[in-house]
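Note that one protein chain is taken out, while the other chains of the complex remain in position.
So, chain A:
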Amino acid sequence: MQYMALIYNDPSLEPAYGTPEFQAMMQGYAAFNETLKAAGAYVSGEGLRDVDTATSLRVRDGKVETMDGPFAETKERLGGYYIFDVPDLDAALRFAAMIPSAAYGTIEVRPVMDYNI
């Protein structure tokens, strides 16, 4: 079963770029990626650029409306994601708890829809 772990964080609460804490967090991510791959649970995972770079779009009455910024203004923003392939929610939650950003923000874990069943 595939799960997506959505990483929500408040950038002001995470270590700043260039600090030793930032280094440690990035090393944490590298180690986590290795753990996931070694367990055969890694499907994909990416970090996202800051919300300053986000553009939202919707089509209304056939017309594209484009907006600057994220769809919802919240303190915690979507900052990246992983997709795990694991047997059940407990396994997914165990991996999600190892994501370094879990210590600063919130990880939302949701099953990926399987259209074949």
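Here is the rule we use: a contact is a pair of C-beta atoms (placed from the backbone, for glycine too) under 8 Å apart; a residue touches a chain by one contact, two chains touch by 3 or more; residues count from 1.
The working rule: contacts and distances are computed from a predicted model.
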For the complex's missing chain, which UniProt name, "Sodium:proton antiporter", "RNA polymerase", "Thiolase domain-containing protein" or "Peptide/nickel transport system permease protein"?
-> "RNA polymerase"
Residue, one of A:Met25, A:Val51 or A:Leu89, that touches the chain absent here = A:Leu89
Of A:Gly47, A:Gly69 or A:Pro111, which sits in contact with the chain we cannot see?
-> A:Pro111
Which chain A residues would touch the chain omitted from the figure, given the whole complex?
-> 1, 3, 87-90, 92-94, 110-111, 116-117
